[in-house]
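All protein chains of the complex are present and in place, except for one that has been dropped.
Up next is chain A:
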Amino acid sequence: MKKLLKPAVLSVLAVINLSSKADTLSDVQAKGSLNCGVSTGLVGFSSTDSAGKWKGLDADMCRAVAAATLGDANKVKFVPLTAKERFTALQSGEVDLLSRNTTWTVTRDASMGLNFAGVNYYDGQGFMVKKSLGVTSAKELDGATFCLQAGTTTELSLADYFRSNGMSYNSSLSDTSAQTKKGFATGRCDALTSDQSQLYALRTTLKDPSSAIVLKDVISKEPLGPVVRQGDDKWFNIVKWSLNAMIGAEELGISSKNINNNFKNPEALRLLGRSGKLHEYLGLEKEWGYNIISQVGNYAQSFDRNVGKDTALNISRGLNALWVKGGILYSPPFR
């Protein structure tokens, strides 16, 4: 009943909360902290380090919004959510922002009362198998058993892929990615399927990472990004432009290290609040952009320290490089 109780309480909360008028920014500023929904632990995106501090690309997204709205990147209350709980938690107002490797789809955008405020990681679904199986392609996985997380797009994409290839499979569902890893490690399943970034992250946490390989096949598009409730466009804009500020800063060559330099580029000056009135339109303090970049860093800094070259994951920028460097990351102009 415990599993049933939580959604039940959340949906009651949802009903109560719906009657109040939505102004998330004032709520957050009144509370003095941002309630940010993250995963229950996914290395590189949102997980706690040995000191109990949340780290990762998604955790940084939470910090960026806190820096923009409260002036302090540390004023975040991280709320760990399983894949199944996340949307109800956002709909009900338990969290102000959902930054939890969540895939942007039509259904979620149009029927669940959610708004995706952009993409902070372009991902795709893949497979991890034991090296000893000798499998080199996903096409060889006919009849295999898969460990996967319940309530994700992974479940849907896997069903689509196997149906379209006329193959069959069995599944073993879990609530968290740590549990899927356990199933994989014990041999409950032959392969683990999830977003590629997660596979690399989970692989590093295996007892013997070299015993497993991630197949090259990518069977779906998984654009992951921060999500807010519909009906609060002001808040939607703030989250959207907090993400764009990080990407834009990288484009403009601004990082936390050189932020106090004397920039000449007018767009950089507008982003940092040294000229123009962008902050007024967003309803924020003048230093919102400065706070994000000085306290959290630009996108490249966040990427490198969480999933990129400075980490064990060592994921290459790939699609997540700037558009001028062969990727598809692109920020609309700051003007």
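In this text, contacts are C-beta pairs under 8 Å (C-beta built on N, C-alpha and C of every residue); 3 or more make two chains touch, one makes a residue touch a chain; residues count from 1.
Keep in mind that, in the parts below, contacts and distances are computed from a predicted model.
Between the listed names "Menaquinol oxidoreductase", "Methyl-accepting chemotaxis protein", "ABC transmembrane type-1 domain-containing protein" or "Cytochrome c oxidase subunit 1", the UniProt record for the complex's undisplayed chain reads "ABC transmembrane type-1 domain-containing protein". Considering the whole complex, the residue from A:A150, A:V214, A:L269 or A:L319 that touches the absent chain is A:A150. Note that of A:G44, A:G118, A:G183 or A:G225, the residue touching the chain absent from this view is A:G183.
Which of A:F78, A:F116 or A:Y169 touches the hidden chain is settled by the complete complex: it is A:Y169.
Residues of chain A that touch the chain left out of view are 1-4, 7-8, 10-11, 14-15, 18-19, 83-84, 86-88, 91-92, 107-108, 110-114, 141-145, 150-152, 155-156, 158-160, 163, 169-175, 182-183, 186-188, 190, 229-231.
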